[in-house]
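Mind looking over this structure? Questions follow.
Removed: one protein chain of the complex. Kept in place: all other protein chains.
On to chain A.
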(Lines give C-alpha, C1' and ligand atoms only; values in the text may rest on other atoms or scores of the structure.)
Protein backbone atom coordinates (compact mmCIF):
# COMPACT_ATOMS: atom_id res chain seq x y z
CA UNK A 1 0.00 0.00 0.00
CA UNK A 2 1.57 3.29 -1.05
CA UNK A 3 1.65 5.98 1.63
CA UNK A 4 -0.42 8.99 0.76
CA UNK A 5 1.45 12.24 0.35
CA UNK A 6 0.02 14.71 2.78
CA UNK A 7 3.28 16.56 3.30
CA UNK A 8 1.71 19.87 2.38
CA UNK A 9 -1.06 19.60 4.95
CA UNK A 10 -0.78 21.13 8.41
CA UNK A 11 -0.73 18.61 11.28
CA UNK A 12 -3.85 18.65 13.43
CA UNK A 13 -1.68 19.50 16.44
CA UNK A 14 -0.79 22.81 14.76
CA UNK A 15 -4.28 23.79 13.62
CA UNK A 16 -5.93 26.47 15.76
CA UNK A 17 -9.41 25.10 15.04
CA UNK A 18 -8.40 21.85 16.78
CA UNK A 19 -6.67 23.44 19.79
CA UNK A 20 -9.67 22.73 22.03
CA UNK A 21 -9.27 18.97 21.64
CA UNK A 22 -6.88 16.77 23.61
CA UNK A 23 -5.27 14.11 21.41
CA UNK A 24 -5.05 10.58 22.83
CA UNK A 25 -1.89 8.65 21.99
CA UNK A 26 -1.96 4.95 21.10
CA UNK A 27 -1.50 2.95 24.30
CA UNK A 28 1.99 1.51 23.92
CA UNK A 29 3.91 -0.16 26.69
CA UNK A 30 3.89 -3.88 26.17
CA UNK A 31 6.81 -5.66 24.55
CA UNK A 32 7.67 -7.38 22.29
CA UNK A 33 4.51 -7.01 20.26
CA UNK A 34 3.92 -3.33 20.78
CA UNK A 35 4.51 -0.75 18.09
CA UNK A 36 5.91 2.73 18.42
CA UNK A 37 4.46 5.05 15.83
CA UNK A 38 7.12 6.96 13.98
CA UNK A 39 5.05 8.19 11.07
CA UNK A 40 4.16 11.69 12.25
CA UNK A 41 1.20 12.36 9.93
CA UNK A 42 -0.63 9.18 10.76
CA UNK A 43 0.16 9.44 14.46
CA UNK A 44 -1.04 13.05 14.52
CA UNK A 45 -4.35 12.26 12.80
CA UNK A 46 -5.12 9.09 14.76
CA UNK A 47 -4.24 10.76 18.08
CA UNK A 48 -6.86 13.41 17.33
CA UNK A 49 -9.27 10.73 16.17
CA UNK A 50 -8.97 8.91 19.50
CA UNK A 51 -9.52 12.28 21.19
CA UNK A 52 -12.69 12.84 19.16
CA UNK A 53 -14.03 9.38 19.93
CA UNK A 54 -13.37 9.96 23.61
CA UNK A 55 -15.43 13.15 23.70
CA UNK A 56 -18.08 11.72 21.39
CA UNK A 57 -17.88 14.72 19.08
CA UNK A 58 -19.90 14.42 15.84
CA UNK A 59 -19.21 17.57 13.84
CA UNK A 60 -18.18 18.72 10.36
CA UNK A 61 -14.50 18.83 11.30
CA UNK A 62 -14.69 15.13 12.17
CA UNK A 63 -15.53 14.52 8.51
CA UNK A 64 -12.29 16.20 7.52
CA UNK A 65 -10.32 14.24 10.11
CA UNK A 66 -11.76 10.85 9.20
CA UNK A 67 -11.19 11.53 5.51
CA UNK A 68 -7.52 12.19 6.26
CA UNK A 69 -7.21 8.92 8.14
CA UNK A 70 -9.10 6.94 5.51
CA UNK A 71 -6.84 8.30 2.79
CA UNK A 72 -3.82 7.20 4.82
CA UNK A 73 -5.30 3.86 5.78
CA UNK A 74 -8.53 2.86 4.01
CA UNK A 75 -8.86 -0.29 6.14
CA UNK A 76 -9.28 1.74 9.36
CA UNK A 77 -12.78 0.45 10.07
CA UNK A 78 -13.36 2.62 13.13
CA UNK A 79 -12.67 5.77 11.11
CA UNK A 80 -15.22 4.66 8.51
CA UNK A 81 -17.79 3.80 11.12
CA UNK A 82 -17.33 7.06 12.97
CA UNK A 83 -17.48 8.97 9.72
CA UNK A 84 -20.82 7.38 8.88
CA UNK A 85 -22.23 8.22 12.30
CA UNK A 86 -21.02 11.79 11.89
CA UNK A 87 -22.60 12.13 8.44
CA UNK A 88 -25.96 11.12 9.86
CA UNK A 89 -25.66 13.24 13.00
CA UNK A 90 -24.65 16.38 11.11
CA UNK A 91 -27.28 15.78 8.39
CA UNK A 92 -24.56 16.16 5.78
CA UNK A 93 -25.31 15.79 2.09
CA UNK A 94 -25.16 12.08 1.29
CA UNK A 95 -25.06 12.89 -2.42
CA UNK A 96 -21.82 14.78 -1.84
CA UNK A 97 -20.55 11.90 0.24
CA UNK A 98 -21.27 9.52 -2.64
CA UNK A 99 -19.18 11.72 -4.95
CA UNK A 100 -16.28 11.49 -2.50
CA UNK A 101 -16.89 7.77 -2.11
CA UNK A 102 -16.70 7.38 -5.91
CA UNK A 103 -13.17 8.70 -5.77
CA UNK A 104 -12.26 6.53 -2.77
CA UNK A 105 -13.78 3.47 -4.45
CA UNK A 106 -11.62 3.99 -7.52
CA UNK A 107 -8.46 4.22 -5.40
CA UNK A 108 -9.24 1.58 -2.76
CA UNK A 109 -11.37 -0.92 -4.64
CA UNK A 110 -9.78 -3.88 -2.85
CA UNK A 111 -10.81 -2.57 0.56
CA UNK A 112 -13.90 -4.09 2.18
CA UNK A 113 -14.79 -0.91 4.08
CA UNK A 114 -15.17 1.36 1.08
CA UNK A 115 -17.80 -0.96 -0.41
CA UNK A 116 -19.68 -1.28 2.83
CA UNK A 117 -19.74 2.48 3.24
CA UNK A 118 -21.11 2.75 -0.28
CA UNK A 119 -23.83 0.24 0.51
CA UNK A 120 -24.86 2.18 3.62
CA UNK A 121 -25.08 5.37 1.56
CA UNK A 122 -27.12 3.72 -1.18
CA UNK A 123 -29.55 2.29 1.31
CA UNK A 124 -30.33 5.86 2.37
CA UNK A 125 -30.10 7.52 -1.06
CA UNK A 126 -32.22 4.85 -2.76
CA UNK A 127 -31.01 5.82 -6.20
CA UNK A 128 -29.41 2.65 -7.55
CA UNK A 129 -29.64 3.22 -11.31
CA UNK A 130 -26.53 5.43 -11.68
CA UNK A 131 -24.61 2.81 -9.73
CA UNK A 132 -24.63 0.37 -12.63
CA UNK A 133 -22.53 2.45 -15.06
CA UNK A 134 -20.27 3.43 -12.15
CA UNK A 135 -19.63 -0.23 -11.30
CA UNK A 136 -18.92 -1.01 -14.92
CA UNK A 137 -16.32 1.74 -14.91
CA UNK A 138 -14.76 0.24 -11.75
CA UNK A 139 -14.77 -3.20 -13.38
CA UNK A 140 -12.54 -1.77 -16.10
CA UNK A 141 -9.84 -1.31 -13.44
CA UNK A 142 -10.16 -4.87 -12.11
CA UNK A 143 -12.66 -7.00 -13.96
CA UNK A 144 -12.62 -9.88 -11.45
CA UNK A 145 -12.74 -7.84 -8.24
CA UNK A 146 -14.83 -9.80 -5.78
CA UNK A 147 -16.13 -6.76 -3.87
CA UNK A 148 -17.24 -5.00 -7.01
CA UNK A 149 -19.21 -7.98 -8.20
CA UNK A 150 -20.86 -8.82 -4.91
CA UNK A 151 -21.85 -5.18 -4.52
CA UNK A 152 -23.52 -5.27 -7.94
CA UNK A 153 -25.33 -8.51 -7.03
CA UNK A 154 -26.49 -6.96 -3.78
CA UNK A 155 -27.86 -3.91 -5.65
CA UNK A 156 -29.79 -6.12 -8.07
CA UNK A 157 -31.24 -8.36 -5.39
CA UNK A 158 -31.97 -5.51 -2.99
CA UNK A 159 -33.80 -3.24 -5.44
CA UNK A 160 -35.06 -5.98 -7.78
CA UNK A 161 -35.97 -3.52 -10.55
CA UNK A 162 -36.63 -4.49 -14.13
CA UNK A 163 -34.81 -1.39 -15.44
CA UNK A 164 -31.72 -2.68 -13.63
CA UNK A 165 -31.96 -6.37 -14.50
CA UNK A 166 -32.22 -5.66 -18.24
CA UNK A 167 -28.75 -4.15 -18.23
CA UNK A 168 -27.06 -7.27 -16.95
CA UNK A 169 -26.85 -9.67 -19.89
CA UNK A 170 -25.45 -7.00 -22.23
CA UNK A 171 -22.79 -6.28 -19.59
CA UNK A 172 -21.88 -9.96 -19.23
CA UNK A 173 -21.70 -10.30 -23.00
CA UNK A 174 -19.38 -7.30 -23.31
CA UNK A 175 -17.10 -8.72 -20.64
CA UNK A 176 -17.03 -12.24 -22.09
CA UNK A 177 -16.26 -10.70 -25.45
CA UNK A 178 -13.12 -9.25 -23.85
CA UNK A 179 -12.21 -12.34 -21.84
CA UNK A 180 -14.19 -15.52 -22.30
CA UNK A 181 -12.48 -16.99 -19.20
CA UNK A 182 -13.82 -14.38 -16.80
CA UNK A 183 -15.36 -16.62 -14.13
CA UNK A 184 -16.96 -13.65 -12.35
CA UNK A 185 -18.86 -12.78 -15.50
CA UNK A 186 -20.00 -16.39 -15.92
CA UNK A 187 -21.14 -16.51 -12.33
CA UNK A 188 -23.01 -13.26 -12.80
CA UNK A 189 -24.75 -14.66 -15.85
CA UNK A 190 -26.00 -17.63 -13.84
CA UNK A 191 -27.12 -15.31 -11.06
CA UNK A 192 -29.04 -13.10 -13.48
CA UNK A 193 -30.60 -15.85 -15.59
CA UNK A 194 -31.32 -18.62 -13.13
CA UNK A 195 -31.31 -17.26 -9.62
CA UNK A 196 -33.61 -14.35 -10.11
CA UNK A 197 -36.56 -16.70 -10.36
CA UNK A 198 -39.36 -16.82 -12.87
CA UNK A 199 -37.34 -16.15 -16.02
CA UNK A 200 -35.82 -19.54 -16.76
CA UNK A 201 -38.35 -21.24 -19.00
CA UNK A 202 -37.62 -23.51 -21.96
CA UNK A 203 -36.69 -20.67 -24.31
CA UNK A 204 -34.18 -19.34 -21.83
CA UNK A 205 -32.61 -22.75 -21.36
CA UNK A 206 -32.28 -23.24 -25.12
CA UNK A 207 -30.78 -19.80 -25.48
CA UNK A 208 -28.31 -20.32 -22.64
CA UNK A 209 -27.21 -23.71 -23.94
CA UNK A 210 -26.56 -22.17 -27.35
CA UNK A 211 -24.67 -19.29 -25.77
CA UNK A 212 -22.38 -21.42 -23.62
CA UNK A 213 -21.66 -23.91 -26.39
CA UNK A 214 -20.66 -21.12 -28.70
CA UNK A 215 -18.23 -19.89 -26.02
CA UNK A 216 -16.85 -23.40 -25.47
CA UNK A 217 -16.19 -23.58 -29.20
CA UNK A 218 -13.99 -20.48 -28.87
CA UNK A 219 -11.97 -21.86 -25.92
CA UNK A 220 -12.64 -25.57 -25.34
CA UNK A 221 -10.51 -25.70 -22.17
CA UNK A 222 -12.31 -22.90 -20.38
CA UNK A 223 -13.45 -24.37 -17.05
CA UNK A 224 -15.82 -21.50 -16.35
CA UNK A 225 -17.87 -22.24 -19.46
CA UNK A 226 -18.02 -25.99 -18.80
CA UNK A 227 -19.13 -25.29 -15.22
CA UNK A 228 -21.84 -23.06 -16.64
CA UNK A 229 -23.01 -25.81 -19.00
CA UNK A 230 -23.18 -28.27 -16.10
CA UNK A 231 -24.88 -25.63 -13.99
CA UNK A 232 -27.72 -25.22 -16.51
CA UNK A 233 -28.26 -28.96 -16.83
CA UNK A 234 -28.17 -29.57 -13.07
CA UNK A 235 -30.43 -26.62 -12.36
CA UNK A 236 -33.04 -27.79 -14.88
CA UNK A 237 -32.54 -31.50 -14.12
CA UNK A 238 -31.64 -32.25 -17.73
CA UNK A 239 -29.49 -35.35 -18.40
CA UNK A 240 -25.92 -34.74 -19.54
CA UNK A 241 -26.57 -37.15 -22.40
CA UNK A 242 -28.49 -34.34 -24.15
CA UNK A 243 -25.07 -32.79 -24.79
CA UNK A 244 -23.23 -35.96 -25.81
CA UNK A 245 -23.09 -35.11 -29.55
CA UNK A 246 -21.70 -31.67 -28.78
CA UNK A 247 -19.12 -32.99 -26.33
CA UNK A 248 -17.88 -35.66 -28.74
CA UNK A 249 -16.58 -32.90 -31.01
CA UNK A 250 -14.16 -31.87 -28.26
CA UNK A 251 -12.70 -35.17 -27.08
CA UNK A 252 -10.78 -35.83 -30.26
CA UNK A 253 -7.61 -34.17 -31.46
CA UNK A 254 -8.19 -31.41 -33.99
CA UNK A 255 -6.73 -33.41 -36.87
CA UNK A 256 -9.50 -35.95 -36.64
CA UNK A 257 -12.19 -33.35 -37.27
CA UNK A 258 -13.71 -33.48 -40.69
CA UNK A 259 -13.61 -29.95 -42.10
CA UNK A 260 -16.30 -30.76 -44.64
CA UNK A 261 -19.13 -31.61 -42.24
CA UNK A 262 -22.37 -29.71 -42.37
CA UNK A 263 -22.65 -26.85 -39.89
CA UNK A 264 -24.83 -27.91 -36.96
CA UNK A 265 -26.07 -24.93 -34.98
CA UNK A 266 -27.00 -27.09 -31.98
CA UNK A 267 -23.47 -28.42 -31.80
CA UNK A 268 -20.93 -25.77 -32.75
CA UNK A 269 -17.52 -27.12 -33.70
CA UNK A 270 -14.26 -26.09 -32.05
CA UNK A 271 -12.81 -22.91 -33.51
CA UNK A 272 -9.73 -23.16 -35.70
CA UNK A 273 -6.54 -23.53 -33.67
CA UNK A 274 -8.37 -24.56 -30.51
CA UNK A 275 -6.37 -26.83 -28.20
CA UNK A 276 -7.85 -30.31 -28.33
CA UNK A 277 -8.79 -32.64 -26.85
CA UNK A 278 -10.38 -30.74 -24.00
CA UNK A 279 -9.96 -32.43 -20.61
CA UNK A 280 -13.23 -30.86 -19.47
CA UNK A 281 -14.99 -32.42 -22.47
CA UNK A 282 -13.49 -35.84 -21.76
CA UNK A 283 -14.67 -35.56 -18.17
CA UNK A 284 -18.16 -34.55 -19.30
CA UNK A 285 -18.46 -37.39 -21.80
CA UNK A 286 -17.26 -39.86 -19.17
CA UNK A 287 -20.09 -38.64 -16.93
CA UNK A 288 -22.53 -39.28 -19.79
CA UNK A 289 -21.23 -42.85 -20.20
CA UNK A 290 -21.19 -43.48 -16.47
CA UNK A 291 -24.86 -42.46 -16.26
CA UNK A 292 -25.71 -45.12 -18.89
CA UNK A 293 -24.85 -47.76 -16.30
CA UNK A 294 -23.09 -51.00 -17.08
CA UNK A 295 -23.21 -50.56 -20.84
CA UNK A 296 -21.27 -47.30 -20.73
CA UNK A 297 -18.89 -48.19 -17.96
CA UNK A 298 -15.95 -49.41 -20.01
CA UNK A 299 -16.09 -46.31 -22.21
CA UNK A 300 -16.16 -44.10 -19.11
CA UNK A 301 -13.20 -45.93 -17.59
CA UNK A 302 -11.25 -45.55 -20.80
CA UNK A 303 -11.83 -41.79 -20.77
CA UNK A 304 -10.89 -41.47 -17.09
CA UNK A 305 -7.77 -43.50 -17.81
CA UNK A 306 -6.80 -41.03 -20.53
CA UNK A 307 -7.26 -38.14 -18.11
CA UNK A 308 -5.16 -39.84 -15.44
CA UNK A 309 -2.35 -40.83 -17.79
CA UNK A 310 -2.30 -38.07 -20.35
CA UNK A 311 -4.68 -35.11 -20.31
CA UNK A 312 -4.98 -34.19 -16.63
CA UNK A 313 -2.12 -35.93 -14.87
CA UNK A 314 -1.99 -33.51 -11.93
CA UNK A 315 -5.34 -34.95 -10.77
CA UNK A 316 -4.31 -38.55 -11.56
CA UNK A 317 -5.43 -39.70 -8.11
CA UNK A 318 -8.86 -38.23 -8.59
CA UNK A 319 -9.37 -40.03 -11.88
CA UNK A 320 -8.13 -43.28 -10.36
CA UNK A 321 -10.62 -42.74 -7.55
CA UNK A 322 -13.42 -42.32 -10.11
CA UNK A 323 -12.42 -45.55 -11.84
CA UNK A 324 -12.28 -47.40 -8.52
CA UNK A 325 -15.63 -46.05 -7.31
CA UNK A 326 -17.42 -46.82 -10.58
CA UNK A 327 -16.02 -50.30 -10.99
CA UNK A 328 -16.56 -51.29 -7.35
CA UNK A 329 -20.13 -49.99 -7.45
CA UNK A 330 -20.93 -51.80 -10.69
CA UNK A 331 -23.08 -54.93 -10.47
CA UNK A 332 -21.29 -58.24 -11.05
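Following the convention adopted for this analysis, a residue touches a chain if its C-beta (ideal position, glycine included) is under 8 Å from a C-beta of that chain, and two chains touch if they have at least 3 such contacts; residues count from 1.
The definition used in the following text is that contacts and distances are computed from a predicted model.
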| item | value |
| --- | --- |
| Undepicted complex member, UniProt protein name, chosen from "Rab geranylgeranyltransferase", "Pantothenate kinase PanK", "tRNA (adenine(58)-N(1))-methyltransferase non-catalytic subunit TRM6" or "Exosome complex component RRP40" | "Rab geranylgeranyltransferase" |
| Selected from A:68, A:86, A:101 or A:222 as touching the chain missing from the view | A:222 |
| Sole contact to the chain not displayed, among A:149, A:240, A:284 or A:304 | A:149 |
| Chain not shown: contacting residue from A:73, A:101 or A:247 | A:73 |
| Residues of chain A (touch criterion as defined above) contacting the omitted chain | 1, 3, 24, 26-28, 30-39, 42-43, 50, 72-73, 75-78, 80-81, 84, 112-113, 116, 120, 144, 146, 149-150, 153-154, 156-157, 181-184, 187-188, 190-191, 194-195, 222-224, 227, 230-231, 234-235, 314-318, 321 |
